[in-house]
Structure formats: C-alpha cells, structure tokens
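Heads up, one of the protein chains got dropped from this complex, but the rest are sitting where they should.
When the chains are written out, they are named A, B and C in that same order, and each has its own residue count from 1.
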Amino acid sequence: MNNPMGKVSVQEFEHIFESVKNWGKWGPEDELGTLNYITPEKVRAAASAVSSGRRVSMALPINKVAGPDNPQPAVHFLSQGHDVPVDSSKVRFALDFMGMACHGDSHTHVDALCHLSYDGLTYNGRQADEVVKTTGATALDITAYSTGVVGKGVLLDIPKLRNVKWLEPGEPVTRAELEACEQMEGVRVDEGDILVVRTGHHRRRQEIGPWDNSPPPKGEGKAGLHIDAIPWMHERRIAAFLPDGDGETVPSVVAGITYPIHPLQIVAMGMLVSDSLQFEDLVAACEEEHRYEFMVVGLPLRLPGGTGSPWNPIAIF
Amino acid sequence: MNNPMGKVSVQEFEHIFESVKNWGKWGPEDELGTLNYITPEKVRAAASAVSSGRRVSMALPINKVAGPDNPQPAVHFLSQGHDVPVDSSKVRFALDFMGMACHGDSHTHVDALCHLSYDGLTYNGRQADEVVKTTGATALDITAYSTGVVGKGVLLDIPKLRNVKWLEPGEPVTRAELEACEQMEGVRVDEGDILVVRTGHHRRRQEIGPWDNSPPPKGEGKAGLHIDAIPWMHERRIAAFLPDGDGETVPSVVAGITYPIHPLQIVAMGMLVSDSLQFEDLVAACEEEHRYEFMVVGLPLRLPGGTGSPWNPIAIF
Amino acid sequence: MNNPMGKVSVQEFEHIFESVKNWGKWGPEDELGTLNYITPEKVRAAASAVSSGRRVSMALPINKVAGPDNPQPAVHFLSQGHDVPVDSSKVRFALDFMGMACHGDSHTHVDALCHLSYDGLTYNGRQADEVVKTTGATALDITAYSTGVVGKGVLLDIPKLRNVKWLEPGEPVTRAELEACEQMEGVRVDEGDILVVRTGHHRRRQEIGPWDNSPPPKGEGKAGLHIDAIPWMHERRIAAFLPDGDGETVPSVVAGITYPIHPLQIVAMGMLVSDSLQFEDLVAACEEEHRYEFMVVGLPLRLPGGTGSPWNPIAIF
Partner (left out) sequence: MNNPMGKVSVQEFEHIFESVKNWGKWGPEDELGTLNYITPEKVRAAASAVSSGRRVSMALPINKVAGPDNPQPAVHFLSQGHDVPVDSSKVRFALDFMGMACHGDSHTHVDALCHLSYDGLTYNGRQADEVVKTTGATALDITAYSTGVVGKGVLLDIPKLRNVKWLEPGEPVTRAELEACEQMEGVRVDEGDILVVRTGHHRRRQEIGPWDNSPPPKGEGKAGLHIDAIPWMHERRIAAFLPDGDGETVPSVVAGITYPIHPLQIVAMGMLVSDSLQFEDLVAACEEEHRYEFMVVGLPLRLPGGTGSPWNPIAIF
C-alpha cells in the first residue's frame, strides 16, 4: 500500500477485509451495520445544525431512456389519463405505473446489506444462499433501513481539491486525498457521519455525455475510491457513503477483483452505500452557504425482500 | 353545511371549490402550490425542534400480494442472485427489479398535482389534456416536489378523541372534530404545517384484515374528512396532508361526487396530498415522547412525468 | 393402483416416475422430449386432415384483474396514444406494454421443460441448479419449442362422458375414464398425438365465478388427472398435453406431493404441458363439426431463458 497507484493483490484485499470487519460488533442479529454509529443524539445534532433551511436533492431524475450507462431503462406508463371518467362528475384522475432495476447504473439507489456477498457470506457472516432466495431476500433486505438514514453529511469535493472539472475514469481517490480535502475545506469526518465524496462523475456526464463505465476494453471505467480509503473510513467510523459514480474505481486497483470497494464496505463493514448520486446542486449550495456540512435525509422505499431501493436523498442546510 | 352529516350538493361543492382556490396565488407557472407556505425558515424551525432524535416511518411495506384493497400488487423480482459470478473472484451481487402502480390503494404514495382535474382543469387552471399526455405528464408532475416535503408535522388522532380503536367506514371527520382534537392535544395547526390525520384505517386493517374500500355495494368504503374540513385547511394555510386511508370518506358526503376531497385539495388548493400511510408507530412514539408535533421528511422519487410516487415519509422527534 | 380413488404413496409415485422416464431416449442433449414423437410426417398428416378450415382459440383472454385464481394479474399499459404526434403529419400511433407471470393460474401458458425438477434433477437428468440460474434458464428453456407444437389434437370431453356440466374440484380423471371417453367418441389417442382433456374447469368458472384452486383449507382445489393416467400417456406415446385447469387434481391423490402430475409429465417424460386453457369454443366446434380430432397449432414466444410462455393455441378443423 506504499504505492497506492500500483495493483493490490487479493491477499492484501483479504487482509483489509479482515481488518475492517464489523461482524458481531452489534450482535449476531444486527441488520443495521454502521448505521448503528448514528445515535439519536447525532440525529438531533444534525437537525439542530440546520440554519438556512435550504434543501437540495442528490438524486438523478429516473432515467427511462436506454444509453451506454443505462442498459435497463426504467419503465413508466400512464395507466389512466384525464380522458377516462371515474363517475358521472367532472372529477378525473391520472394514474401511472413505474418499474425499475433497483441497482441500475444511472438510477440513484441505496444498497441493502444483502446486495453483496464474499466467499458465500454476507455481512455478519450469514450464508448468502440463505439470505437471498430467488423469491427475494429473507434478511438484510432494504426494510432494515425503514427509518432511513438521517445525520450529518460532509461533502469532500475532490475535483475542487485537484482543481479539475472532474476525475477521469480509472482515477482513484486515496486516503491521503480525502484527508487533504478535509483540510482544504476545514472539516473533519467523524463517527456517525455520512461521507459524501464527489468525483465529478455527473458533471462529466453532463458535459460530454453518458459513457459505458464498465471495465475496458468494453467500457471506459469510472473514478472512485482507492482501496486505501477503506481502512480510513473504518477508523473514522463513518456511517454511510454517498458517492457520485458508485465508489468503485474502474479498472479496479485490486488484481482479479473488478469491484473491490463494495464487498469491503457492504460485506465487511456493513456500511450503508448509495450509488449514482449527483452533487452538482449540492456543490453550488455548499459554496453559497459557505459550509461543507449539512443534514442528510435519505429514505428507501419499504420494499420487503428488496436488495436495494431507488431513492432521492436530500441535503438540508 | 349547518348539517355536516347530511349530503352536500354539487353546487355547494363548487362553491367551496371556488372559495379555497389558490390559482394564480403563487404565479401562473407555480407547480408547488401550498408547499409555498413552507418557507426555509419553517424548515429550520422544524429541524430545530428535534429533541430526542427518534424516528418512525409512516409508510406501509410495499404490498406484493393481491387482496381486496390491493388489486394491483407490486411486482418485485430478483434479477440476479448470489449463484451467478460477476468475475472470477469470490464477490457476488444480488440484484432486483420492482414495479408498482404509483397510486395503488395500499401503496403509501404521494400525489403529484397533475393527478387530478376538475372540469378539464388542473391546479392553477391548466388544461388537463395538455398537462397529461399518454406518454406522461408534461407539467405539475412529481418532480415538482424533488426536494421533498420537510417541515413541522402535527398529528390529530381522531380515534383517541372519540375514544374508539378506529373510525368505521363512512364516518367523516369534521372541522369541529379537528379543532376539538387540537384542544385535546394542546396543539394548533398553522401556516405551513403538515397535517397528519389518523382515522385508525390501518389499525382496523391489522385487526380485522383488509377490505375493499370502494363505495358500497361493491365495497365497504372508508373513513376520511368531511368536506367542511376543507375551508378550515384553507384558512389555516396547511401545506400538506398526510392521512391514513386517503382523506376521502366513502361513501362521499357530496351527492354525485365519489371522491370530493382530492379535487378540493389538489385541484383547487394545490395541496401536497399523500395516501395510504400508517400511523401505528407514530402514535406510540407521540405517546412516549409526550408530543404531537415532530419534524416530517417525505421524499418522492424524481420520476419525470410521474403523476405520483411511492414514498416512505418519516417523523423525527 | 387397484383402488384409484385411494391415496398413492411417494414410493408408488417414484415407481411410476421411473417407469415412464424418457431420460436419454433421444440423446443426452435432447431438449424436445415427447415432441420428438411428432415427426414431420405427422405434421403433414395433421394438416391434410383439415377439412372445413374452421378455427377456434383454446386460450383465455389475458387476465388483468386480481382475483381468487389470479393473484398476479397481468400488467398492460398504453405507452402512447393517438394524442401524441410522431411528426407534423396526421399519422398517429398507439403503443403499449404488457407484462405477466408466465405461469399465472389463469393465464393460458406453456411450460418449458426447465420449469420443474424432482430431487434436484430436471428432464434428461440434468442438475436443476445448473439448468436454472437466477438470471434465467440456461437450458431446457422455452426456446426449445421455437417452432411450436403442431400436430393432431384429440379432445377427450370428460364432463360429456359423465353427463355433468363440469367435474368438481378434487375429482380425478382415471385411465379407465380416458379410455371410456375414447370409446364414446370413437377416437384413439396414439403416438405423437396432442391430448386435450376437458374437465369443465372454465365452464365452472364462467357459471359460478373464479375460485382459489389451491389445496384446502385455503382453497377449493381443482379437478385433474389421476396419477394412473400417466403410465397410459406414456404407453400411448402422447406428445403434448393440453388441459383446462392444469392437469393436477387438487387435493392430490399422492400423499405428501401437492402437484404430482407435473413432475411425472415434465421431469420424467419430458412432455410439453400447457396450463389454463379453455375448451368452450372447442366443444361447440367439435359438436358442430362432428369430430373430436383436429389440427393443433401452439406457438410459444421465443423468450430466451424462459421457464414458460403465455400463448394462444388454436384448433383447426
């Protein structure tokens, strides 16, 4: 790890996995993982820090159009319009139906802890084939997060640190950079905080269009975390992680593991992880409000058995 | 209206419609309606009133099983389980797909302002056939609420006032009762507040099972508001309305209009209305916290063109 | 089996299973099973027997309304209507989307051979967990039937034999009855034929309404085959089986096995089986045409990985 840009071996990956593992920490039946760090007191503190009342959404509009980063577009249909009477009165109702892949690449969503397994085990050491059946998840599903994630969010704006518009695909954000960003912004991410890391993924998408972010040669990849950020997140006792992109650097820095960040966060740490957010409105708000800290509220749908959920988390200043 | 239990005529309905109409009040392009009453200052005040940090969900679990009040069950499928490798590593991902009717009777959801029209017009006097096309809504869609509803919620617990477990289908809650409930609880619903009215719909469902709540003779109906509560909500400048049931008393108190509450709230007032919530956890929390006021956060999905959205609003104490 | 109305043991079931097993008969890679009995010559013969050219559908309308035998109603939405222009011309297109559970109880469908396993094995002795992954079937899927089933169909009308309107739930059709019905009608079901067995399920549904046909005490059950009909179907080398209901007698005649007919037909024999057909139009046509034999054409959708498909098979006289 003294050469953060070099490839990390599976052995090193598994060493980190063991070192950040929270299995059993909150009991054998725990389904909340690092959300346990957010005590009611921390919720109260986050709420009391609201000052202007300004709000911004961190979600993308649900994407109904197929594209290089949207192979499974959401389906959305009017099921009744204002042309159809409900009775003999002048009242009319429009109704609709929506459907979507919960984990679609360009659908802002939150992962349930059952979403991932490593070597046949999920968070807290449960058997993956018991946790997830073909009829849905039987444990660690998204309903474990029914009261949402509410707490203090801290934005680390890496493109600002690097003085670039966005990180290019394949560029990892290291622990050192996260700490440098804290210094630049005058903040410190601490126990129970919600870490918001911006790589500029969405701004790149806005300016040059969507791209296939699967590994080369098929796709171009994406910017995300270096694996050395994981022990740092563990030390800091971060409760939840909200990135643009999905936190993964693609191609991966771990030889032989395409997506190493998710198993470390979700399986080993039991961390609430969200994917495919956008922080363009958030950045503007932070700059105008002169603060990089805010209240975050994210509310998954109560989908029994769900491995994830679309959502629309917001920041409140 | 001096006989609140008698039938109201369409003429009286239309008179109320005109008297509570907010069209043009916030400009011809307004898509927020009564959410305009929630100023940033009110958001700040609601957040600052958080004391214990306790949270409860006001949503029902998404219902995938057909039943008398769920004719269009949600669909939810695993699209990949832990049996399918993503690469040669030990990492596995479970993925799923969900789909649902946004306005399903037993799906907790929020209505967009385009959901309703009266006499061919939606909120702010727009032509319904321009606002909603077969390909989706072109205005007043659910994305108007992208930063959600955040503010002070007040629970009025009518079964507690009446000292019953729940209101029976067909029983309306009048303005007088809402005011009596305020007195009993020592609260006052005021400008920009989020009104949470409990009829005990969900408790009845839990105890005696789901029922068809369409009008007799097909169904049994449901408890909801009396139409005389509407002018009161207008006078009080309520920002949003969260009922169990959906606010409608079925059979309706208006002769010839099956669902008179929705057009008054959504079309005339431009009010954010949510349907099919449950307050069983909320009631317990209110009693234990000794308060009927709390911070509410509700976050619709950012579904472009949507006439509504499933959601999972919470109360924070 | 000398007491066809008594309960059959699992041992007897397994004995029959072994005795009718076609595994390996058409090679280890075979995915057609008993459809192999329908040689091109038999297709030609079935076509050449067409005399009047009359056609009837054996499918039910796709059911979009939840009910006691339709817990997963089909979804069907207009995705564009004639209100939306495609260009500046006067041309307009209406478009729609449909979705359905392939094996829904009241959806006429055909089963793929991967639909069933017994003791971890599918037809031809393949491992079920290799054949069906969470991402779909990898073999024995519905595309094995891409050129459909085409051949000679023979209707055995059991209610006519018994001189009743329909068989009541739980009543099994025995081998002896099938043979008696052949005699009554003056037909003989033979190698490569498509066996159409009517219990009157749909007529009962039309006259007294849909019912929950799961086993008592939850449901009422349904009429179907006795297990002793299976060796007879094997001896006769029947190619395909089209019942109203789904062929199962519920409650089952086999102790401990809720649905014993499907594994014998699909897993052991590799038989094309269709469920939930209706023969009311067919019966009328047979009577008017004075024949119980006709050409059958059934064409599954080419759904890669599908465990079944909705379809609309027809009879041509």
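Just so we're on the same page, a residue touches a chain if its C-beta (ideal position, glycine included) is under 8 Å from a C-beta of that chain, and two chains touch if they have at least 3 such contacts.
Quick caveat: nothing in here was measured; it's all calculated off a predicted structure.
The chain not shown here is touched by just one of C:Glu12, C:Asp83 or C:Glu220, and that residue is C:Asp83. Touch with the chain that is not drawn comes from one residue among C:Val20, C:Ala66 or C:Ala137, which is C:Ala137.
The omitted chain makes contact with subunit A at the following residues, 65-67, 70-73, 75, 78-81, 83-84, 94, 99, 129, 133-135. Listed here are the subunit B residues that touch the chain not shown: 75, 77-79, 81, 97, 134. In the full complex, subunit C makes contact with the omitted chain through residues 10, 39-44, 47-48, 50-57, 59-62, 64, 72, 74-76, 78-79, 81-83, 86-103, 108, 114-120, 128-129, 131-137, 143, 146-148, 150, 256-260, 262-263, 295, 297-314, 316.
One rule holds in what follows: only the chains that are shown with their structure count from here on.
Viewed as a network of touching protein chains, the structure reduces to a complete graph with every chain in contact with every other. Over half of the residue numbers at the subunit A-subunit B interface are used by both copies of the sequence. Centre to centre, using the average C-alpha position, subunit B and subunit C are separated by 45 Å. With centres set at the average Cα position, the gap from subunit A to subunit C is 46 Å.
Measuring from the averaged C-alpha position of subunit A to that of subunit B gives a distance of 29 Å. Residue numbers of subunit C whose C-beta contacts span two or more other chains: 75, 78-79, 81, 134.
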